[in-house]
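And then chain A:
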Amino acid sequence: MPQKQIMSSEEITRAITRIAHEILEKNKGAKALALIGIRTGGAFLAKRFQEKIKEIEGTEIELGLLDITLYRDDLTEIGAQPDIRETEIDFGVSGKKIILVDDVLFTGRTIRCAMDAIIDFGRPEFIQLAVLIDRGHRELPIKADYVGKNIPTSKQEDVVVNLKECGEEDSVVVFEGETKND
Partner candidate 1 sequence: MTNLQLLIKKIHVVDPKNQMDGILDVLIQKGKITAIKKDIEPVENAQVFDGSGKYLFPGLIDMHVHMREPGFEQKETIETGSRAALRGGFVAAVAMPNTNPPCDHQSVIDNIIRKANEVPFYIFPAATITKERAGKELSEMSDMKKAGACAVSDDGEWVADSLLMRHALEYASMLDLLLISHAEDRRLSGPGVMNEGLVSTKVGLRGIPSASEEIAIARDLILAEYTGARIHMTHISTAGSVAMIRDAKAKGIKVTSDVTPHHFSLTDEAVDRYCTNFKMRPPLRTEKDRRALIAGLVDGTVDAIASDHAPHTDEEKMLEFQDAPDGVIGLETSLGVALTELVHTKKMDLKMLVEKMSVRPAEILKLSHGFGEIKTGAEANLTCVDVDQEWVVNKNDFVSKSKNSCFVGKKLKGKAVATICRGKLWDFRS
Partner candidate 2 sequence: MTKTAWTRKDLVGLKDLSREEITLILDTAKSLQEVSTRPVKKVPTLRGRTVANMFFEPSTRTRISFELAEKRLSADTINFSAATSSTVKGESIKDTVRNIESLKVDIIVMRHPASGAPHRLAERLDVSFINAGDGINEHPTQALLDMFTIKEKKGTLEGVKVTFIGDILHSRVARSNIWGLTKMGAKVVVCGPKTLIPPKVEELGVEVIYDLYDAIKDADVINLLRIQMERQSECFFPSIREYANTYQINRKVLEVAKKDVVIMHPGPVNRGIEVSSDVMDGPSSVILDQVTNGLAVRMAVLYLLSGARKKIEG
């Protein structure tokens, strides 16, 4: 399958550093900030943001992991049910400034699920969205507050974020062929 690397390991690291700074700048520090990463890719990125923010600001902000399967709007359309992974949000989200983290922003449906789920945990002050890649083709009115890289793609392409937490070298690759992003 033809593939093209569009972000290297160094570029990913730089993007994470930049976004961490932007988050702190936009929210005037780390006070009341909390990260929620969408499983699986977003969860690893959220952890990296947490580390980076600690490095910059010296405070460890709360980190939650979210599995959005139970909120999907397409469960009736797919075959066997997808595996459910654990959601771990061990802090109260009410009044928190939530930074929702995902790897690839595509149709926006995953983000819609995640927002619904977060609101079931309480009433945050606001939710902002941080993504490593925005590949366009939105189907819902959703916009990211922080973007690592905008990549114009066709719907026939698939964007894959490889992370070392999954045993791969950090990279972002575009494949031709049917998309697996959602």
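The candidate set was assembled so that all candidates are chains of the complex that A comes from, given by their letters.
Observations
Operating definition for what follows: a contact is a pair of C-beta atoms (placed from the backbone, for glycine too) under 8 Å apart; a residue touches a chain by one contact, two chains touch by 3 or more; residues count from 1.
In this text, all values refer to a predicted model and were calculated from it rather than measured experimentally.
One candidate from 1 or 2 touches chain A in this complex, that being 2. Taken together, the chain A residues at the contact with candidate 2 in this complex read 67, 69-72, 75-81, 83-88, 116-117, 119-122.
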